[in-house]
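Read the structure below first, then the notes.
Every protein chain but one is kept in place in this view of the complex.
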Amino acid sequence: MDEIDISWVAEPDLDDPVFVEGLPGVGHVGKLVAEHVVEETDSELVCRIHSEHFPPQVTVSDDSVAELASAEVYAVETEGRDLVVLTGDHQAQDNVGHYRVCEAFLDVAEEFDASEVYALGGVPTGELVEEHDVVGAVSDADMKADLEDAGVEFRSEEPAGGIVGSSGLLLGLGGKRGFDAACLMGETSGYLVDPKAAKVVLAVLESMLGFEVDEEALDDRADEMEEVVGRLREMEEGASPGGDEDLRYIG
Amino acid sequence: MDEIDISWVAEPDLDDPVFVEGLPGVGHVGKLVAEHVVEETDSELVCRIHSEHFPPQVTVSDDSVAELASAEVYAVETEGRDLVVLTGDHQAQDNVGHYRVCEAFLDVAEEFDASEVYALGGVPTGELVEEHDVVGAVSDADMKADLEDAGVEFRSEEPAGGIVGSSGLLLGLGGKRGFDAACLMGETSGYLVDPKAAKVVLAVLESMLGFEVDEEALDDRADEMEEVVGRLREMEEGASPGGDEDLRYIG
Amino acid sequence: MDEIDISWVAEPDLDDPVFVEGLPGVGHVGKLVAEHVVEETDSELVCRIHSEHFPPQVTVSDDSVAELASAEVYAVETEGRDLVVLTGDHQAQDNVGHYRVCEAFLDVAEEFDASEVYALGGVPTGELVEEHDVVGAVSDADMKADLEDAGVEFRSEEPAGGIVGSSGLLLGLGGKRGFDAACLMGETSGYLVDPKAAKVVLAVLESMLGFEVDEEALDDRADEMEEVVGRLREMEEGASPGGDEDLRYIG
Partner (left out) sequence: MDEIDISWVAEPDLDDPVFVEGLPGVGHVGKLVAEHVVEETDSELVCRIHSEHFPPQVTVSDDSVAELASAEVYAVETEGRDLVVLTGDHQAQDNVGHYRVCEAFLDVAEEFDASEVYALGGVPTGELVEEHDVVGAVSDADMKADLEDAGVEFRSEEPAGGIVGSSGLLLGLGGKRGFDAACLMGETSGYLVDPKAAKVVLAVLESMLGFEVDEEALDDRADEMEEVVGRLREMEEGASPGGDEDLRYIG
């Protein structure tokens, strides 16, 4: 296997598609959105990306077949813009690998003549969030007006710690290669898998790209998490009356 | 030395052999089985595999000769299928190395025209195990029926954490290269070197490949471990009456 | 992107310039000086250096534009010597990367025919410092006399732990390539961002290179830090009367 290995399984014709990335990260927001879109639409797997920079492991499917660590790319045709959606269970495990794997992601985007990239993720607030804003960052300031119209907030020098990993590099490397790249980050505590944050990010994406998908699965997932949070609050209140909302990461 | 260096010492003719891997891992189950087969049969060392990705060290033999960290491959002729058995003291130490070393293992398998791969290991249960099942994962669902007949259990999406390291990659990379690859994992606590788990994995291998080896050495080793476990239980009961069975890793 | 990627944005003519490096490190002394010089002069960005060895991240600017991790190089014309100033938010994240990134820094210095290198930094004393000396190390003993005239102290075999990171390698690799390289290290506690240490290093640089810049911004920053230190002292004295001056790193 090469350092990065792209196995194509389909080469559908898409019409001026947008590249959308959602990998594991803060609150798993990006991955939740990307997987939801893939599941709720007529999506088609187009390639798997394997890499020495992913963990040396396989996952085991429901029929006990081993699947080598990978990112997957799906073609999605919607009533609005067509999408090329990248998701998966892993980010690269090392510094250099992050750069190389993200360049490969952009190669795939180029393969589809996509010139716009949306990197989806979460931004940690450190406390439980009731109202989830979507914070944005862009490769080019000209992109901001349309995104603001779709509800994205732009805050000077935020997130303060920068954007780390695939989402950050898709903006940084994407911008360098001439893509119009935006990162959409749903506010989330940072302690919990957060389907509600995923919903607000999805809403921005739908507004920008002119499509709509059923949200029931995300709602159900959000209800489950609400229950978990409720139980945690009860435990906290029992243990330390008036305790703060600082919870460990749960999902 | 190259990044990976294969030193051939013999090139025996084997008849349609099966490639069997047993390296250190959970409960050292895979290594126990592979070494036992090599010791209890007329086996012949065919090559040593050295790599920069193995630890930078030598082991010292009984006659004080230094042996560079390596994996070893043995040719084994049995009354059933011929075997190419890979074992050793080390796995690769880094992510990229895991991938490259496993590709080299598969190169050796190809050298012998082996098209089937058995990766042996343990699956941790977190508690002391009385009955050891053998859990399986495969590169191709068609392989499951025969393995089930030999006593292997297939459980949907298990092990939940995937299969990490050489055994996992032999399935993942092996499948990608067209091998029929199966991972046979003996249930084991995860805290102890487990010759009993090794015996059940060996039994499946023997059944699949039509050979049989003396098991006395594994039984002796199992008896020793039983004594260790007994003493640990006593210590635990002394220290914390009704204590659980959560032990540190011992071997 | 290549392993190291230099994006040129201007190629000004400088007259026999000196290469000055100030990256994050002990007390952020080097970075404070380099950034101060760039801000207080008519400086011009000449190139950005990106590398797989920098962290896989972007920072977000005040107008929400993502900027890929980089080091930046500025051309500075002064009333004395011209300067090529390298600064940024990151050092390489791995051993090999440190070497390769520093070679690229020296390539940039050569691009400008600079033959002298000043690597700026701090040297930790482990306690709060009232009088900040500037300790020096050089690639060639002939450089010492002039630096001593400018107030630099040379102490045998100090700093005892050597000089680690970019500043150290610019001396080591720079000397190897024929540059006259000096490291100017302001004494600093090692616990705090230290604008006062930056001022004494700046003073040496100004004296050596015949220029002068306004110091108000560094003074303001120093006053802020004085307040922080004052509050910390009060807290310490409250908590442990006669307590020592061993503080955590704050900036």
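Letters A, B and C name the chains as they come in the text, with residue numbers starting at 1 for each one.
Throughout what follows, a residue touches a chain if its C-beta (ideal position, glycine included) is under 8 Å from a C-beta of that chain, and two chains touch if they have at least 3 such contacts.
For clarity, every value in this text was computed on a predicted model and none was experimentally measured.
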Neighbouring shown chains of the undisplayed chain, as defined at the top: B, C
Absent-chain contact - pick from C:39, C:140 or C:234: C:140
Touch with the omitted chain, as defined above, among B:65, B:145 or B:160: B:65
Sites on subunit B contacted by the missing partner chain, in the whole complex: 1, 3, 7, 50, 52-69, 93-94, 97
On subunit C, residues whose C-beta touches the chain left out of the figure: 92, 95-96, 98-100, 102-103, 136-141, 144, 154-159, 162-165, 168-169, 171-173, 175-176, 181, 183
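One rule holds for everything that comes next: only the chains that are shown with their structure count from here on.
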With subunit A removed from consideration, the chain sets that still hold together: B | C
Gap in Å, rounded to a whole number, between the CA centres of subunit B and subunit A: 37
Distance between chain centroids, defined by C-alpha means - subunit B, subunit C (Å): 53
Residue numbers of subunit C (touch at least two other chains): none
